[in-house]
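Note that this complex is displayed minus one protein chain, with the remaining chains in position.
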Amino acid sequence: MSRVSFPKDFVFGFSESGFQFEMGLPGSEDPNGDWWAWVHDTDNIRAGLVSGDFPEDGPGYWHLYRMDHDIAERLGMDAARLGMEWSRIFSKPTFDVKVDYSLEKRYITHINIKEEHLKKLDEIANKEAVEHYREIFQDWKARGKKLIVCLYHWPLPLWMHDPIKARRSALREGPLGWLDKRCVIEFAKYVAYVAWKYNDLVDAWATMNEPNVVYSQGYINVKSGFPPGFLDLGAAMKTMMNMIEAHARAYDAIKISSKKPVGIIYAVSCIEPLKSEDEDVARRARRESTYAFLDAITRGVIEQGNIIRDDLRGRLDWLGVNYYTRLVVTSDARLGWRAVPGYGFLCQPDSLSLTGRPTSDFGWEVYPEGLHKVLSDLYARYKLPLMVTENGIADKSDRLRPRFIVSHIHQTYLALKEGVDVRGYLHWALVDNYEWASGFNMKFGLCQVDLKTKKRYLRPSALIFREIATRKSIPEELQYLTEPPC
Amino acid sequence: MSRVSFPKDFVFGFSESGFQFEMGLPGSEDPNGDWWAWVHDTDNIRAGLVSGDFPEDGPGYWHLYRMDHDIAERLGMDAARLGMEWSRIFSKPTFDVKVDYSLEKRYITHINIKEEHLKKLDEIANKEAVEHYREIFQDWKARGKKLIVCLYHWPLPLWMHDPIKARRSALREGPLGWLDKRCVIEFAKYVAYVAWKYNDLVDAWATMNEPNVVYSQGYINVKSGFPPGFLDLGAAMKTMMNMIEAHARAYDAIKISSKKPVGIIYAVSCIEPLKSEDEDVARRARRESTYAFLDAITRGVIEQGNIIRDDLRGRLDWLGVNYYTRLVVTSDARLGWRAVPGYGFLCQPDSLSLTGRPTSDFGWEVYPEGLHKVLSDLYARYKLPLMVTENGIADKSDRLRPRFIVSHIHQTYLALKEGVDVRGYLHWALVDNYEWASGFNMKFGLCQVDLKTKKRYLRPSALIFREIATRKSIPEELQYLTEPPC
Amino acid sequence: MSRVSFPKDFVFGFSESGFQFEMGLPGSEDPNGDWWAWVHDTDNIRAGLVSGDFPEDGPGYWHLYRMDHDIAERLGMDAARLGMEWSRIFSKPTFDVKVDYSLEKRYITHINIKEEHLKKLDEIANKEAVEHYREIFQDWKARGKKLIVCLYHWPLPLWMHDPIKARRSALREGPLGWLDKRCVIEFAKYVAYVAWKYNDLVDAWATMNEPNVVYSQGYINVKSGFPPGFLDLGAAMKTMMNMIEAHARAYDAIKISSKKPVGIIYAVSCIEPLKSEDEDVARRARRESTYAFLDAITRGVIEQGNIIRDDLRGRLDWLGVNYYTRLVVTSDARLGWRAVPGYGFLCQPDSLSLTGRPTSDFGWEVYPEGLHKVLSDLYARYKLPLMVTENGIADKSDRLRPRFIVSHIHQTYLALKEGVDVRGYLHWALVDNYEWASGFNMKFGLCQVDLKTKKRYLRPSALIFREIATRKSIPEELQYLTEPPC
Partner (left out) sequence: MSRVSFPKDFVFGFSESGFQFEMGLPGSEDPNGDWWAWVHDTDNIRAGLVSGDFPEDGPGYWHLYRMDHDIAERLGMDAARLGMEWSRIFSKPTFDVKVDYSLEKRYITHINIKEEHLKKLDEIANKEAVEHYREIFQDWKARGKKLIVCLYHWPLPLWMHDPIKARRSALREGPLGWLDKRCVIEFAKYVAYVAWKYNDLVDAWATMNEPNVVYSQGYINVKSGFPPGFLDLGAAMKTMMNMIEAHARAYDAIKISSKKPVGIIYAVSCIEPLKSEDEDVARRARRESTYAFLDAITRGVIEQGNIIRDDLRGRLDWLGVNYYTRLVVTSDARLGWRAVPGYGFLCQPDSLSLTGRPTSDFGWEVYPEGLHKVLSDLYARYKLPLMVTENGIADKSDRLRPRFIVSHIHQTYLALKEGVDVRGYLHWALVDNYEWASGFNMKFGLCQVDLKTKKRYLRPSALIFREIATRKSIPEELQYLTEPPC
């Protein structure tokens, strides 16, 4: 190995969401989302479903965005993926802005949003929030940087989803969020409005972040502490279908006012078979976990090809890949397949996986080659521009992050060299964040944040990142970090 | 320290339940209980709420009871607490055996079970199961041993509780188990029948095992994977009240045919304040966790004394104490109080607690002095004969169990010496068992069980136990094990 | 596996030496040996060559032998190998008791010890010590037990070896111990005297314990803190040759008065090649470490066959095998061969070896199959009765010892079943001992000793040992301990 150089237009940057970063200083609170209600729910806290930490004690990006942009700039970053909170823009329902839509069978195949609707939406939108996001985006753009805006990173407005009520009623009483078809329509309005409002500042759009996590954690892996935490496989499937549709309608909605590429950000694990006999179930697991969703919004294929929906087809200009580690799967008599403990996401914290690789504070195995694999597989299947939209590690003491960064960037390089059209690498995260049900314990930041003073401190890995980002190459003197530790 | 001798009539023995030990060999399966349905539920397995292990792969006590009794005898044990499964005796509903009962307000204050009812119950009882339990009990009694029978150790008949349906419907559709008042009545019938049937063999009765765990895990700590796993504080409280009443009615029902003492077995943690300012919340936590229930069935006091119910008062002849470790509590603005991680039940597995004490495979701190404290406190408050009905440790490699056993027996001795009327020490467990939602991973046995061959193997601690049990004293040469390791 | 039974005359017992066990209570001190001087030397302590612990703070067997014999009896032991201290019997020089001897070349091929010499020795022998050893031996024999006496377990009388002076003078000034030919003669006198004196009580004799350790630690591995700690390969070789000769002359000396079998006790590691290419150097290492010495005293072969000495040939009736772990060796350009770190003796304490096996507090890998191998190899080569004269583990917390004991006894059984004539298994140690330069930190006892009170406490493994020793078989219920931990 010697030259590991990226093209000039390959971007290095950071990724963040609204809920996990914005709050922290007085005036930054947004109590209008389902996640806010969820993490403050006393029963949830007592049950240990959520940490008892609160996002209003967070890093405070809402006020400190300039400071964070300064840091990002100094670290050589040229792109950011930022999140917008629907519940900030529309803290009150948008139902009254009536739009027409086509219903075929039970599918919403088209939503007819016109300028008049956008103007009405503008009237009921939260002016202050609209303006504040503009300031944030402008500050970043003024530095000559790329801006990707993600329109949904998990919180839904409370008027669209009351997760406590939903769970208490066994999903019989709502609002039920993505289980409610209206969510598709209201989401499209919100998205159309935002695209209309910020098109001048945004280089690329992502409709959603990790929809697959939303429905699997919310309705299947209920121990994860995600709303509404009600075990119901059918609800998971229905949510998936509605989110597919919502993405497609959001895609269309953006295109009304914007020519910028519209993508989705997906949580992609590298799924590997435990034994060679498990290759079939690994394929099945990949299909269920990843391809089912993405096939729908690219090829229009749903339910494994039994149905083709033209209204879904071709609704993806680029694909954001959030990669953390792998899943090793094996066949299971009852479940079809299951992930095997001791690998990937299913390891002990601060320990070693069964193959001797280090694991993060979260118990996630460091498995860089998986990033190469998923980039190659996704590109081979979809031939779309890719971007690594999240990659990082919960590593409070920064003992693993330097090597984590270099090796994952290196794996991205290997994919690129093989012809995969990957356009950038955005690290999760620039600063420590509020990690959903886990609260503040999981530290993903290149910068450590003192939650009391909100001061940012550089972890050593931040300097490693800077070395790479400023040169758009992995200098030879850091290449040893692409190898596993000896 | 030198002589640590127990009275001649102090018993050493083991404790076990039906569901966790009986199954294992063909013909031993009991699919009629709610726990069976719960641990086989595919959604539960997929969600990681239960382990995916099944009780029908268990140690097989149903067939191998003689082998286990042999071992217990060789280990010097002179008492056993065994469980009976309601769902084995009455796999079908007993509703049709109509009995009269008094209702005051919404309280069932008396159930009038007569011999005719017992005979009718005998007709619908599962003959084979009834006979088989008799064989098990006889085998143990024939060895000249003490027998304590516990009538409820968590599984309810499916016709009384469908936990999957209960959860799916947000507790709107049943049968709902202890949330259903009928459960009080049917339980009383079952108990009356069993007392009538086995009175000749049983030395003491326990109506229930750890009712407090049933309602707190079932409706509050839903991550624990207990049925029905539906977060509802109100349901927890209602369950608690119904179980109090059910205990009282079961007490009365036993007394119809049996003069043997009737007790309850309760999960008692040693609750300690984190800081001296927390003494108040510690008191409150003790009251809520332990005294509220026991005050009701001894003094008739409920809701902190606002109500006195004569139909509950005086319904306890003895108290079984299940002790594992402590809870360290502190005040919490939202919850009133909460347990502090790093102590007691809330530690990392196979590690050290915050005060440097070793922790079990379950992450439970070894805290022997807590046993002394709870025995003293309970005796001071209730002046009833006590028995340690469970005490043990998940310790696959037996690295902690030798010291665990000696130090906890020693703490029992200290309580005894101070005048506490404690009658025996029953270890959990004689052999490895099925640990509810955790499956077979947690190994509590003095004997290791090969689940394939069902062979039993002695752990070193079994020999330590034997040294003490056969002499009814801790020999000097083992007394070093009463001290923490150096 | 099911029956693992040993012949009735197979003995289970314990092994101990004088210096490491005798001292501890007032009046037990023996300051006349080289090891006493060595461990008290301030320079040695300051240099960290010895621990700074002192043998006079030891377990006190000199006074407490009855207590220890009681324990051994209760543990089902029927044999003991005890040590005698030359410096206790002859605290003053024996030079003046002149004996004739034949010198061929520079070899002492015969020493003519007659009854008159024995009587003269009796006059200068330390009466009290002579009588005290008799009492110890009698106490053991009176229990109907086997007694093996080892005549040299490392300390030499100070008049025969001054290790401080030896080192200070670069071995130019003495007395120089085994480097001095006179040591061969004086040792023979001492041995002849002891055999004459105690023949009635002793079932078998061992001339020496682990001569190979004496010269390799004393002159090669000088970091081990053994006297005289002077790096000199030539001195090591010369010591080896003198010890071979001393053994042969001691053998002859015992035979004057005793018909009991005379053996030697040797430290035997299981030497294995790192890679298949290393098989040659492994053979060489075995020859140099083990066969060179034993070939000399059985076949009379020295220096790889270039010399045959009749006066050495046939001087071995039985062979004691001290086995602890293995050595994995590889070829080395400078040294011929060397042991590889991460295996056998060269591991980290309380950790895992490179093949994942647990290691002791000393950093010695648990490697039971090596015992089987060395017994087979030694029997195939020498066709002499064997006995495991030492086997045990430094394991303060007794986390490894239960499995260690069962698996090593099981490997002995496997050798026996294959036809190896192994007569017994003596555990090191009954109680915690003074571990030479390491002091009291390394705990080898089945019993823990409180060095302040001298009280003995049973470790759990003692009870495991008892289960096996009392039945002369490994009961089925302990056979799981023959397998590595899972």
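Order of writing sets the chain letters: A, B and C. Residues in each chain are counted from 1.
As a convention for this text, a residue touches a chain if its C-beta (ideal position, glycine included) is under 8 Å from a C-beta of that chain, and two chains touch if they have at least 3 such contacts.
Being a predicted model, the structure only gives us computed values, none of them experimental.
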Subject >> Omitted chain - touching chains that are shown >> reply: A, C
Original post:
Which is it among C:103, C:231 or C:380 that touches the chain not included here?
Top reply: C:231
Subject >> From C:4, C:23 or C:49, residue that would touch the chain that is not displayed >> reply: C:49
Original post:
Among C:169, C:397, C:438 or C:470, which one is in touch with the chain left out?
Top reply: C:169
**OP:** For subunit A, enumerate the residues touching the unshown chain of the complex.
**Re:** 71, 397-399, 402, 447-448, 450, 455-458, 460-461, 463-464, 466-467, 475-481, 485
Subject >> Residue numbers in subunit C that touch the chain omitted from display >> reply: 42-49, 52, 167-170, 172, 220-223, 229, 231-233, 332, 334-335, 338
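Just so it is clear, only the chains that are shown with their structure count from here on.
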**OP:** Specify the contact topology among the chains shown, as one of line, ring, star, complete or other.
**Re:** line
Original post:
Which chain is in the middle, if each chain's centre is the mean of its C-alpha atoms?
Top reply: B
**OP:** With chain centres taken as the means of their Cα atoms, state the distance from subunit A to subunit C in Å.
**Re:** 67
Subject >> Distance between the centres, which are taken as Cα means, of subunit B and subunit A, whole angstrom >> reply: 45
**OP:** Report the inter-chain centroid distance for subunit B and subunit C in whole angstrom, where each centroid is the mean of the CA atoms.
**Re:** 53
Original post:
Tell me, which residues of subunit C touch at least two other chains?
Top reply: none
